[in-house]
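Dumping the structure here so I can ask a few things about it.
What you see is the complex with one protein chain gone and the rest in place.
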Amino acid sequence: MTPDMVPANYLPIVIFMVVAAGFGIVSIAAGYLVRPSNPYKAKLAPYESGAPVFHDARTNIPMRYYIIAMLFVIFDIETVFIFPWAVIFNQLGLFGLIEMLLFIVILLVGYFYAWKKEALEWD
Amino acid sequence: MVPIFFAYFALVSIVAGLLTVSLRNPVHCGIALLALLGHVAGLFVLLHAEFVAVVQIIIYAGAILILYLFVLMLLNLKTEERYFHRRHAWYITGVGALTVELLMVLLASRFSGAKGPATVAAVEEIGNSTAIGILMFSDYLLPFEIVGVFLLGAIVGAIVLAKTPSPADLSGDER
Partner (left out) sequence: MTIVSTADLLAILPELLVMAGGCLVLVLDPLTAKDRKDWLAYFSLAVLGAAFVVGYWFMGALTGSPRPAFSGLYVLDAYGAFWKLLLILVSGLVILLAKAHLKLEEIDLPEFYAFILLSLSGMMVMVSGTDLLVIYLGLELMSLSLYVMAGFKRYAPRSLEAAAKYFILGSFSSGILLYGISLLFGRTGSTTLAGIRDGIAGLPPGDPILLMAMGLLVVGFGFKVAAVPFHMWTPDVYEGSPTSVTAYMAVASKAASFAAFLRVFLEALGGIKESWRMLLVAVCIATMVLGNVVAIVQTNIKRMLAYSSIAHAGYALIGLVVADAAGTASVMLYLAIYAFMNLGAFAVVTMLRRGGLEGDEIDDFTGLARRNKWAALVMLLFMFSLAGIPPTAGFIAKFYIFMAAVGANMTGLAVIAVVFAAISAYFYLRVVMVMYMKEPGETAGTPGYDVRVVASPAAIAVLLVAALGVLILGVFPDPLIQAAQSAILPLK
């Protein structure tokens, strides 16, 4: 395979993306062309027959969410590192197992710490 | 075909990058960032670096963007706080001029650098993640384990900064 070639295996993905984007565009465009357009104030409200809106939907969320999101990012990165290891596990043998165990033990320290400091508790 | 795809991914990346820093609604910025990350992943695919492309999607688009959205919600930006600094236009002009100047200098130079051992042909022969795995778990073992310690520091740092009770909290209960 020469470096300048487009990876041909990606053709199905490109087709899939085109179809996905096309579906959205076509349905919205078709709806726009077919539907009657008759806007008035009550109809444009977020809840047409519901309670009136009184403030922004975005409010402060508690700090707890941040810790969970942060821990998710870190363990996500750890998972990504495990992937190439799993691919060549047969070639690495025991040595590879020890390498990965060391890596996981280091992160288990963090997990243990988070657990004991009640960072995973929801109050 | 490659130049067409490259032009598409590169142009959309640049536009999405500009939108990320210039849009006024922070959530729209997040969506522009998502487009940017997706198209940079496309560039990696063009370079036959599929593993990096997938990592880009999983970590950046999957995890880090979510973290950004959480932070946006923590900050709760009010409409009036979403300033657009008009004088920034001057900075942008200056930086833009400097960039064009640098680009002209760089374009005048040779682009082909020395190739490392991991050429496209060598990588394609054994497969992308295999090539990365072999290097990472033999020659580059030390950096790999340092990354482990680094992530440990990040976990503990996040907990210390976000969770540690302040003296005021401590005086109230028996922790």
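Per-chain numbering from 1; labels A and B assigned in written order.
Assume contacts are C-beta pairs under 8 Å (C-beta built on N, C-alpha and C of every residue); 3 or more make two chains touch, one makes a residue touch a chain.
Quantities reported herein were computed from a predicted structural model and do not represent experimental measurements.
Trainee: Which listed residue (B:Val12, B:Leu65, B:Val120 or B:Ala154) would be found touching the missing chain in the intact complex?
Mentor: The missing chain is touched by B:Ala154.
Trainee: Mind listing the chain B residues that contact the chain we can't see here?
Mentor: Residue positions of chain B that touch the missing chain: 102, 105-106, 108-110, 113-116, 134, 138-143, 146-147, 149-150, 152-154, 156-157, 160-161, 164, 166-168.
Trainee: Where does chain A touch the missing chain, residue by residue?
Mentor: With respect to the unshown chain, the touching residues of chain A are 91, 95, 106, 109-110, 112-113, 116-117.
We adopt the following convention: only the chains that are shown with their structure count from here on.
Trainee: Residues of chain B touching chain A in their complex?
Mentor: 1-2, 5, 45-46, 48, 50-51, 55, 58-59, 62-64, 66-67, 70-74, 76, 78-79, 119-121, 124, 127, 129-130, 132-134, 136-137, 141, 144-145, 147-149, 151-152, 154-156, 158-159, 162-163
Trainee: Mind pulling up the chain A residues that touch chain B in the complex?
Mentor: Chain A residues touching chain B: 1, 3-7, 10, 56, 58-61, 63, 65-67, 69-74, 76-78, 80-81, 83-85, 87-88, 91-92, 96, 99, 102-103, 106-107, 109-111, 113-114, 117-119.
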